[in-house]
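The block underneath contains the structure these notes are about, expressed in structure tokens.
Complex shown without one protein chain; remaining protein chains in place.
Let's turn to chain A:
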Amino acid sequence: MDNSICQVYEDEIQSLEEEIKLLAEKYEDSQQESTFFSEEEILMSIKSFQREFQGGSKGHESPSDLKAQLESLETDLSFLMKFTGIQFTSHSKKTVEKTRNRTVRKHRLSGNCHSLSFQLEFQLLEMQNKESVSAVITDLSIIMESGEDSDVSKFVSR
């Protein structure tokens, strides 16, 4: 009899832990998606973070680690943009749905592909199954100034 009560508590603990994890992720996602810092603010933060850190390690990554990570990511990104010719000028996303196995986000992108500028909006559904995450894109809409170029219009409608 006692065991079943234990089980009930244990089940509730597990479901609460999952719910808490999900809520924390939702909060993080929302913070990330609704904030914006300019390049200046980023540079200032790098400087002030290095100053703060003189005080001592807090067990987190050191400013030089974060800075190195940031630089490596930026290098990769600028390489890709140069290599593919796709320069993204802005990217915003909004998490529309998030459950244990499913995340749906709306993305909005703008940029240039070689000399053609574009805007894209789409919805990305990611589902967690046993070993991997599957991704499906829906509701894709493309806006391009393609008035004169019929090839581009054909591509867009495809």
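Heads up, the rule we're going with is that a residue touches a chain if its C-beta (ideal position, glycine included) is under 8 Å from a C-beta of that chain, and two chains touch if they have at least 3 such contacts; residues count from 1.
The definition used in the following text is that contacts and distances are computed from a predicted model.
The unshown chain of the complex is recorded in UniProt as "Centromere protein O", chosen from "UDP-arabinopyranose mutase", "Protein YIF1", "Cell cycle control protein" or "Centromere protein O". Residue in contact with the omitted chain (choice from A:Gln69, A:Asn101 or A:Ser141): A:Gln69. Touch with the hidden chain on the side of chain A covers residues 2, 5-6, 9-10, 12-13, 16-17, 19-20, 23-24, 26-27, 30-32, 34-37, 41-42, 44-46, 48-49, 52, 60, 63, 66-67, 69-70, 72-77, 79-80, 83-84, 86, 88, 91, 93, 107, 109, 124, 134-138, 140.
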